[in-house]
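Shown below is the structure under consideration.
Note that one protein chain is taken out, while the other chains of the complex remain in position.
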Amino acid sequence: MKRSELTEKILDIKREKEWKWSYICEQIGGMSPVLVTGALLGQHKLTKPQAAAAAKLFGLSKTEQAMLNEVPMRGAGAVMPPTDPLIYRFYELVLINGPAWKVLIEEEFGDGIMSAIDFDMEMVRLPDPKGDRVKISMSGKFLPFKYYGAKGNEQALGYKEE
Amino acid sequence: MKRSELTEKILDIKREKEWKWSYICEQIGGMSPVLVTGALLGQHKLTKPQAAAAAKLFGLSKTEQAMLNEVPMRGAGAVMPPTDPLIYRFYELVLINGPAWKVLIEEEFGDGIMSAIDFDMEMVRLPDPKGDRVKISMSGKFLPFKYYGAKGNEQALGYKEE
Amino acid sequence: MKRSELTEKILDIKREKEWKWSYICEQIGGMSPVLVTGALLGQHKLTKPQAAAAAKLFGLSKTEQAMLNEVPMRGAGAVMPPTDPLIYRFYELVLINGPAWKVLIEEEFGDGIMSAIDFDMEMVRLPDPKGDRVKISMSGKFLPFKYYGAKGNEQALGYKEE
Amino acid sequence: MKRSELTEKILDIKREKEWKWSYICEQIGGMSPVLVTGALLGQHKLTKPQAAAAAKLFGLSKTEQAMLNEVPMRGAGAVMPPTDPLIYRFYELVLINGPAWKVLIEEEFGDGIMSAIDFDMEMVRLPDPKGDRVKISMSGKFLPFKYYGAKGNEQALGYKEE
Amino acid sequence: MKRSELTEKILDIKREKEWKWSYICEQIGGMSPVLVTGALLGQHKLTKPQAAAAAKLFGLSKTEQAMLNEVPMRGAGAVMPPTDPLIYRFYELVLINGPAWKVLIEEEFGDGIMSAIDFDMEMVRLPDPKGDRVKISMSGKFLPFKYYGAKGNEQALGYKEE
Amino acid sequence: MKRSELTEKILDIKREKEWKWSYICEQIGGMSPVLVTGALLGQHKLTKPQAAAAAKLFGLSKTEQAMLNEVPMRGAGAVMPPTDPLIYRFYELVLINGPAWKVLIEEEFGDGIMSAIDFDMEMVRLPDPKGDRVKISMSGKFLPFKYYGAKGNEQALGYKEE
Amino acid sequence: MKRSELTEKILDIKREKEWKWSYICEQIGGMSPVLVTGALLGQHKLTKPQAAAAAKLFGLSKTEQAMLNEVPMRGAGAVMPPTDPLIYRFYELVLINGPAWKVLIEEEFGDGIMSAIDFDMEMVRLPDPKGDRVKISMSGKFLPFKYYGAKGNEQALGYKEE
Amino acid sequence: MKRSELTEKILDIKREKEWKWSYICEQIGGMSPVLVTGALLGQHKLTKPQAAAAAKLFGLSKTEQAMLNEVPMRGAGAVMPPTDPLIYRFYELVLINGPAWKVLIEEEFGDGIMSAIDFDMEMVRLPDPKGDRVKISMSGKFLPFKYYGAKGNEQALGYKEE
Amino acid sequence: MKRSELTEKILDIKREKEWKWSYICEQIGGMSPVLVTGALLGQHKLTKPQAAAAAKLFGLSKTEQAMLNEVPMRGAGAVMPPTDPLIYRFYELVLINGPAWKVLIEEEFGDGIMSAIDFDMEMVRLPDPKGDRVKISMSGKFLPFKYYGAKGNEQALGYKEE
Partner (left out) sequence: MKRSELTEKILDIKREKEWKWSYICEQIGGMSPVLVTGALLGQHKLTKPQAAAAAKLFGLSKTEQAMLNEVPMRGAGAVMPPTDPLIYRFYELVLINGPAWKVLIEEEFGDGIMSAIDFDMEMVRLPDPKGDRVKISMSGKFLPFKYYGAKGNEQALGYKEE
């Protein structure tokens, strides 16, 4: 069984039961909805208790439950550049603002990256009389690029080093 | 003259003068640093007063000043997928979380997109004993997908329509 | 079940019943034919009443009906550049006229885009003795690019700003 | 000399003189602004009188004037998918609506295409209290696909043929 | 049912019956063999009488017969650059001779294209003592690029215009 | 010096002198205009006498003359899929008709290809009251695929072999 | 049935029977092992007697036997650049040595190509104390590029022409 | 000035002076040779003291020295898949062993990645009678994928979580 | 049966049995875990005794066992650039450090490559108070590029040659 087939099965049950993602995430619990939803769409793993809860909710077999507890081949099935307008807009933000993000983060933090692994994200609705807004807050740990020395002694030069 | 040549010239002056982006953005003013920096990197336009301030700061010609006031061919020079690790991590966030963002925004807002045009963004440093974090907050106007009727009368079905 | 399988099923029924798209769109109603047809081809959602009408017309299951009410992964299945000559000609128009459209819209409206989301379109036949013509009228809301200030106050600089 | 170098030269003069495209198109005359602008951007030819007018306006050499009268390698310099948001939105329209346009045009006209060569286009601003709109009208001659017979006699089966 | 599955079915029957394409085209009639063969391979439509003849010949269902009367998504399944040597040689001709064809056609006819839609083609064997030759004759209508005027009046500038 | 720079130089002289390709091909002589034009555009070699004639006509240096007598890296500078509509139409013919050409040539000639090397081509204008046509005749030697035996003895199985 | 499915079936039988390719090629005979193996992998046709031998050996149906006698869509299923190291090494040889092969063959033979159609190949093991070697000998007919004259008279200029 | 031009200049001086990388890295000091060499090839930054040492060694201007202290657009100029055999072999290792590395690291460490930023690497020569070997040792910090909870409380589930 | 289907079957059994890779590799034995795991994921062959052990462990048929003893089409199914973050980080190492590895290996060893075929690899966990590290040690035989002479006599110039 492929992970994509399990995703398809879960979506079919969701349709039939007329469940919302908010309801499903509540039943499975333990992590933010973006992560739980992402896991059910085949992009993350669920922990064992979560996988058990999901298996109970969707009536999954033992093998399917085990599959939800595996780290999937992330990004599988994604099309880049995204053809879907909603996802494309995020891609466009990276395409156009990436260079400015780079120089500003490096000026503030030194050489390094914002982790996409030690990373939190929240999405809320901002009511606005001119049209509600989607607000996304992300915070990722800054990982300084490590410069290892000729003698093997590490130098964490990322932070404000000369 | 190409916009990329103007960008290169501006960067050479910045190096020579040992200016920081924060100093440059302060001198030009009027918009958030991400936008001013992006404009100097060739991804946005500056308004006329800003372009004048930039021309004074960098000692630009009249033609170069006019060019800063033009909307550039956005995204020119970008490489996708990004080869630079700092920018790639953002690309990866879209690649892996895009599908979850899509279904959750659609469940909350209906059919539509988060605008990448009517869009604000802030980047701050979050002090953290386990390592400082980069916090990025973005808010974009939700744009409901419009369903125009057979008789030409608009139906804004994006918001919680049936 | 994948959306593409539902599309295939609908097309098979259309063939068997010898229905035209004009007849189908009339039965489902509520939106312009381009949108209803696009939804049945897997590129848009139908509203709940429309999905119910479609389900009745094509004899669909409850799950299939629910799927028609979901926003699909738009653009799925499209091949770019298009290999089909009819679709390619539109692609070619963008390829060749895109730069001119860009500078003329920006000169008239300022920095921004024509929305592809708040967007209406009509297609009619223009009788012409030298050969009938296809006339396509599109109108999209102009979305000015927003320049957010250093102090967070929005500046809608898109419209004729300096 | 490359056509792209001539385009660059023309844009530099336009910046220096602070001319608008509307002014330039008026001076050159003879065709719609989309075509004249496109020609100056290197995507179309100007007729001889137009090229002469352009040469006078921009102070071009005889060779440069001759180059404006040549059909350029159309599409040269374009990036697909477009990275610029304004142009991308048109690309997205083709990506998502292409299949629906195809089946509806074929149902109305038979097998064939809308010409991208015998093609007219107009762009106007539609004032709208909710935000002005860009209105684009295009009309292209329908070209029926010709089915040549086994005996060489042409059959124009495009129009409503069986 | 997908068009490619119908093509596969037709090819299986052809194999089983040991028919040649010349026999099949004769039975279906009405168009040149290149078009009839192309339609059975999923690249063109057959007219209703032809589709009926094909359905009788291959023992197809009513839905399959209707599918043969539909304009397919042309180019579907093609791989470009072609991997098959026979097809690649034609691709190579375009790759290498395209620029010369362009300037010579434009010098003779003015700005425009040779239609790929109003287009006839014949293929014959030329006996030759040094090895027989494949002779392909194609004739396509020249379509002059139309230059629409500022006042909306068409100007067919393609033919030998200044 | 690159071949593309020589091509550019030749085109500049052609513009300045207001020569037509027909005039140039006449002066150089010795081969069909499609080949001579293609050679000057950097896709073929000229023979030594032709290169001498071209050098005299265009006032080229000895090194430039020698370069015209070299086989260039064919296809250099070509963009595939072609963005220019005139060239794209030929590409489209291969894309859509390639599979039919393949099976019909193989049925008539056996396994093999039509040579793109031992290949002749003529292009003429067909006057037609409904609009003149471009007629292209190509004849290429059929090259049977050779099946070499286990014992090294060649078997030319291309021609009507079993 | 697709050719790739027939290949898969043949490979399954080979596994079950524990046959070697050398055994299979011997049973089918008539051509070099590279060609017979390639045909069974879906890249060449077998002659009728060979197809009959293969059908007997593998217990194939009449339709499957007919399919082996068809010229397949060569190159189908190949991934380029090859991901498999053994095949990639050959690709790398072309990538890196291609330009040198080109100029040396052209210096020796004139303008033209080494045929990939009238082409023989042998592969043997060269015992070597430092490690056995794979020896591949290929000989392809040189095909001079034909330069057809303005008057239609062929000139085979490939051989040592001026 | 572009970073690639600075790289080119540095390489020209290295050639002229007949320096080895080992000598250059010794002069600049402070980090492992792989990092110093990478920085001079335009893929990393040098610290301020290192940039000063490099400027002295190569006789660079103040602007060039400042450029060496900037984080470059990493990966710029790289071709993927690599065409150079030495680099390609590493690419191939990832291509073929990636899936096994993934499941074994995840089994040992839980969900997460080996950092490419907090990363050390050493390359030594292993004398071997059958031919010396290149030994590369890499050690990267394991970064557990963080699962943030519904209530915002972090859960570092990467390490052996259930 | 395709190799990817066998992989899928093996993974399903692993899930059901709740086996770890370490357990499986121990049962099959004979090679390093990276190779055994890679073989079960379809990237390497198992030797006959290993294939027999695997067949016994997973309850495979004789044909499936034979398939495990075949060299697969390596790299099949891999996506490059990798979308999975864990695998991407290795790809990024090659992308950014490739040029430095190249010049340093060539300075130390002469012209040649590190073999990806005669290649060993070990992966261990390095306990570290700041976070455990993944340590990967690879050693590949250096293969000097061979320069064969004009007279056919080999010259192994890779090693420190002039």
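Note that the chains take the letters A, B, C, D, E, F, G, H and I in the order they are written out, and that residue 1 is the start of every chain.
The criterion applied here is as follows: a residue touches a chain if its C-beta (ideal position, glycine included) is under 8 Å from a C-beta of that chain, and two chains touch if they have at least 3 such contacts.
Model, not experiment: these values are computed from the prediction.
A.B. asks: Residues of subunit H in contact with the chain that isn't shown?
C.D. replies: 8, 12, 15-16, 18, 79, 82-86
A.B. asks: Could you list which residues of subunit G touch the chain missing from the display?
C.D. replies: 20-22, 33-35, 37-38, 41, 43, 74-75, 78, 80-82, 84-87, 89-109, 112-116, 119, 121, 123, 125-126, 128, 130-143
A.B. asks: In the complete complex, the non-displayed chain touches which residues of subunit E?
C.D. replies: 81, 83, 85, 88, 92, 95-96
Note that in this section only the chains that are shown with their structure count from here on.
A.B. asks: Among the listed pairs A-B, B-C or C-E, choose the one whose interface is a repeat of B-H, with over half of the contact pairs the same by residue number.
C.D. replies: Checking each pair in A-B, B-C or C-E, only one repeats B-H, namely C-E.
A.B. asks: I'd like to verify one number: the distance from the centre of subunit D to the centre of subunit H, where each centre is the average of its C-alpha atoms, in whole angstrom.
C.D. replies: 47
A.B. asks: Touching at least two other chains at once: which residues of subunit D meet that condition?
C.D. replies: Where subunit D meets two or more other chains at a single residue, that happens at 33, 35, 71, 73-75, 78, 81-86, 92, 95-96, 99, 102, 106, 112-113, 115-117, 119, 121, 143.
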